[in-house]
Structure formats: structure tokens, C-alpha cells
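Shown here: the complex without one of its protein chains, the others still in place.
When the chains are written out, they are named A and B in that same order, and each has its own residue count from 1.
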Amino acid sequence: MGTTLGELAVRFGLELAGDPTLLVTGVATLQSARPGTISFLANPRYRRHLAATRASAVVLDAATAASCPVAALVSSNPYAAYARIAQVLHPEPVAPAGIHPSAVVDAGAEVASDASVGPLAVVEAGATVAARAAVGPGCHLMRGARVGPDSRLVARVTVYPGVVLGGRCVVHAGAVLGADGFGFASDRDGYVKVPQVGGLRIGDDVDIGANTTIDRGAIEDTVIEDGVKLDNLVQVGHNVRIGAHTVVAGCVGISGSTTIGKRCMIGGAVGLAGHLELGDDIVVTGYSLVTRSLRGPGIYSSGMPAVPAAEWRRTVARLRRLPGIERRIALLEGREPGDETGEEEG
Amino acid sequence: MGTTLGELAVRFGLELAGDPTLLVTGVATLQSARPGTISFLANPRYRRHLAATRASAVVLDAATAASCPVAALVSSNPYAAYARIAQVLHPEPVAPAGIHPSAVVDAGAEVASDASVGPLAVVEAGATVAARAAVGPGCHLMRGARVGPDSRLVARVTVYPGVVLGGRCVVHAGAVLGADGFGFASDRDGYVKVPQVGGLRIGDDVDIGANTTIDRGAIEDTVIEDGVKLDNLVQVGHNVRIGAHTVVAGCVGISGSTTIGKRCMIGGAVGLAGHLELGDDIVVTGYSLVTRSLRGPGIYSSGMPAVPAAEWRRTVARLRRLPGIERRIALLEGREPGDETGEEEG
Partner (left out) sequence: MGTTLGELAVRFGLELAGDPTLLVTGVATLQSARPGTISFLANPRYRRHLAATRASAVVLDAATAASCPVAALVSSNPYAAYARIAQVLHPEPVAPAGIHPSAVVDAGAEVASDASVGPLAVVEAGATVAARAAVGPGCHLMRGARVGPDSRLVARVTVYPGVVLGGRCVVHAGAVLGADGFGFASDRDGYVKVPQVGGLRIGDDVDIGANTTIDRGAIEDTVIEDGVKLDNLVQVGHNVRIGAHTVVAGCVGISGSTTIGKRCMIGGAVGLAGHLELGDDIVVTGYSLVTRSLRGPGIYSSGMPAVPAAEWRRTVARLRRLPGIERRIALLEGREPGDETGEEEG
């Protein structure tokens, strides 16, 4: 167990300053590291911990390598290099191939011989589990659902009929993929359910957090492109499309039929109204509400930072007095109030 | 498979302009439709797609029927008519009656002979599953829980003790019905749990989205009236009452003991404080916070739309300067600052 610094340097194309035969067996923070571990320095705020680290080696960039007191693995992107090294030192456990005897797998399902179906999982007719994929305990693939090669449904993931999940995806516990979109037609005495006959297509290398929900489409498909990363408790409405390599933080709600471009970053708890188009490379900071389409690239915000409660109450009261303030200024200017401050709304 | 336009016209009382023997087998959007499918036009923004549609028929209103290039089914509410037609063409699969051998059903539970209990479901003593109801894979009805006729718990739904669910409800995966409300009494050295001995009563024709949670009452019951529609990841606190035919979009949080009237529409990610009363026919737009009772009908908002981040930072800074602005105006007016701009809060 463990890997030498030399092996890591070669494997990931890193410059090594130090003993290539030194063995590391795990990762640690600069502060908590003990000999035998490897650490990293990517965020300048932690630079002050470098001098005293007891790690055997540190992954860092060329600018900080000179002041590294131990072996250095030098990368222009130390965080990504660290991530790859950590994957080597802390590999995901591989679920044993085969179908657990307690799983309920329909005779009409197709499970690759080297795939894994865990205890108490349910795989319905027409569902397929591709090579080396793992369907964890308590997961449920409804009829016709497809899990791509090397994907891993950790536990208790529900995949609705016909949903297609690509390869190398990771889906955490409690996620619900392809439930009905929220479609009801108002009628005389209530609502009529609008059947949600579209599907859900998820690309390769997508990560989906715990208890996140992604709805199927109303008529056409909801689409999550390759490399998208969704955190926990995210809600994705029907017919949404999320572009490749876009990252969505926790508690975000994306309303139906909204399209998000590639490489966007959507901060925590952001709300996106429906039927919008967001371009590529857009950042929306946490706790913002997006109500209109946005062209990328750009950074957008509307999150209001908390202040002492008494101050906030006064601010809210003053906001209500803004019309009066404008009138008073107009009077001071000798104008008719309302002249040029007409109700030009949003 | 499929239905003729004539049958649909008769069944739903629609006026037909076209060949009544024409067969349709599925639904499609105006743009993606192929012969054999039926589409609809309800939102004016899609009207431009009507002329080129390849659908066999379109459901639309009298005003647009004249310009329909194919067979027309005319309704004063085309979206509701479309919904009903789609239900005919895309029926929900019916779960087979009976108890799956892998389910764990207590001898003291009562399951109708034509009801369905899916694989790996758990039904405890005293729980009842009414006629034609379906308890999907991995669902769990605790002691005394009741599922009404024709209701469908899709998968992995947890129903706590004594919860009553009406008829024709649909509950999506991961929903939790009747967990303890959040009740803790502060004491010298922490909190004392307040037993949540109230129940949860859910009416008929209620739809509940994936991973939505509805708490049981503290002493009396939480109540969801007939025809309520809850989207995904909604949180309903203890002793809330939601009036008939109210619709609640995703990510909404409703605090304890708040009452919402009938036919309200609560937008996505709205927060409702506790102990409020909202009247009938109230609309709260997405991402708003409701802190006081509201009389209906009416539309209420406080969602702040995102703008470029630099602009937003300046806006926040200016909000902080509002007191100074009021002082400067008062000085210009020749008044003592603070005179009439006293701290009238909220």
C-alpha cells in the first residue's frame, strides 16, 4: 500500500524536488500531516502553514516550491494534481461483481457480468446495467432505465422509467432521477395532470449529490450534459438543459425549460426562473434569483448580505420611503414630483 | 393502440375540424411532431410554430383554429384538453395487483385484493391499502398509515404512523409523510424534545413531488386539502394547513402553523414564516419571503432579480448609505436631520 513520489511524478507529469523512493500512503492537510502523508498548497491563505508541515511531500506550484521544507511535487495546477494523487492513495472501494441474492432483478433486465447489483436493489424489466457499473443497496431502476459503464449509484437512488445515465457517473444516496415534472393544467374545478412523457438523458462523468431531484421532460427530454456536477438537494425542473462542465452548488432550484450553458457556476441556493437561457461561462453567486436570460460570460448577483437585525429593519423601512425621498428631491430641485421619476418598472 | 380524433372529440366534448377517423398514437410539440401524433397550442409564444407543424392534429382555441394547417380539436381550454388526451394516449402503467413476495407485510395490515404492494416494500400492523392503490418498491407504511383508493406511491415513500392519504393521490420517490415536526423546548442545558403527537391528513387528488417532506402535527393535525399539488423538495412544517387546489412549486419552505387558503399559487423557493394566515387566491412569486398574514386575492413579491455582480455590490453599498441620503435631504430642506425620518420600523 502506498506509492512512491517518483511514481506519482511520472504518472502525472509533475516535477519532483526530493527523494523519488519516498513512500506516501495517504493525504493530509498541511497542518495535520504526519510523515508518510502527502499534502498540497493551492489556496494562498494556507501558505503560512507550509513551513511547519510534517508531510513527507507537498503538491504546490513553482512559485511556492522554493519555500517547501519537504519534498515538493510541482504543478501549474496543484489542486487538480492533488486530486489525482488522492484518487490513487484513496481509491473508491469496488463493489463485488454480480447480483446480491436479496436484490430483485427482473428476468427481462440486462446486467453486465462484471457489473454489481447490491443488496435489496430492484431492477425492472428492460433496465440495463453496463460493464463495471455498480447499483448500490436499495437502488431502484424502473423499466427501461439505463446505467452506463463504470457508473456508480451509491445507495437508495431511484431511476424512473427510460432514464439514460452515461458512463463514469456517480449518484449519491436519495437522488431521484426522472420523476414527473410539475405539470398541471388549470381547469374549472382544480387541476388536470399533464402526463410527463419526455425522458431524462444524463451524459458521461456527471456527479449528482444526495437527495437531488431531476425531473423528466413534459414532452421532450430533460438533458444533463457531460461533466456536469450537481451538489446535494438541487432541484432540476422538466425540460431543463444543463451544459457540459457546469457546476451547481447545493439547494439550487432550476425551474422548468430553462437552459444553462457550458462551464457555468451556479452558487448555493440560487433560484432560476423558468424558460430562461443562460449562456456559457456564467457565474451566479450564492443566494441570487435569476429572472431573465443572461448572456455569458459574466458574474451575476442579488444575494443580500445579513446585517444586525435592527439595522436591517431600518433598511427595509427606508426602502419603503424611497418614493418620498424622490419626491422631496424633486421639490428641492423645483420640479413637479413624479416628473422624471415615473414608474419605469423593472 | 391509438385513438381516433372522433373518439377524442366525443369523449372530451371538443369541436373537431378534420377527419374523425384519423388515428393518433402519441403527443408531441408543434415543432417535433410527426404524422400520427397530436400536439397543442396554448401559449401564444409558440404560435409561430403552428404553420409548419407535421402533427396529425392540434388542440387549440377557436381564435387560432382557423390558421391550423392540420386537423383541429377546438377547446376553450386547450391545455387542459391536451392534458386529458395525453392521459388517454400515455396511460400510467398499472402495477400488478397483489403483494410481491419480497415485500414485508405484517399480518395485521389490511391490503385490498386488487391493490399492489411492490418489491421490498414494508407495511406494518394496522396499515391499510385501499382498492386499486399501489405501494411501490421500497415504500414503507408504518403502523396505522392509510392509503386511499387509486393512490400511487411510486417508490421509496415513507409514511409515518397513522398518516391518512386520500384517494387518487400520487406521491413521488423519496417523499416523507408525517415525520416529527421540529419541536424542542429550550431548557437550562439544551433542548427537550416535544413529542409530536398530532397526525397528518392528506385529501384526495393530491400530488406530492420527489423528496418533499410534510411533518405531522405537534398536538393537532397537519392538513393538506383536496387537489393540492406540491412539487419536489418542498418542506411543510407541523400544523400547516394548505387549502384545496393550492399549488406549491419546488424548494418552498412553509413554517409551522401557517395556514394557506384555497387556489393559491406559491412560486419556487418561497419561504413562509410560521403562524401566518394566507387567504384564498393568493399568488406569491418565486423567491419571496412572506413574514405577515396576507388577505387574498393578490400577488405578492420580494424576489430581487440578479444583475451584474459589480452593479449589485454598488447597490448594496448604497442601501447602507440611505440614512445619510435622508440626512442630506433634510439639511437641504432646512430641517433637523431625523425630524420626520424617524426609525419607523417595518
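Everything below uses one rule, namely that a residue touches a chain if its C-beta (ideal position, glycine included) is under 8 Å from a C-beta of that chain, and two chains touch if they have at least 3 such contacts.
These numbers come from a predicted model, not from an experiment.
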Option from A:L14, A:A71 or A:V154 whose C-beta touches the chain left out: A:V154
From B:D61, B:E110, B:D180 or B:E277, residue that would touch the chain that is not displayed: B:D180
Residues belonging to subunit B that touch the chain removed from view: 104, 120, 122, 138, 140, 142-143, 156, 158, 160-161, 174, 176, 179-180, 182-187, 189-195, 197, 211, 213, 215, 219-220, 233, 235, 237, 251, 253, 255, 269, 271, 273, 283-285, 288-292, 294, 298-302, 304-305, 313-319, 321, 325, 328-329, 332, 346
Touch residues of subunit A, complete complex, unshown partner: 26-29, 32, 77, 79-80, 82-84, 86-87, 90, 92-93, 100, 102, 118-120, 137-138, 154-156, 170, 172-174, 205, 207, 209-211, 226-227, 229, 231-233, 244-245, 247, 249-251, 268-269, 286-287, 303-310, 312-313, 316, 319-320, 322-323, 325-326, 329, 332-333, 341, 343-346
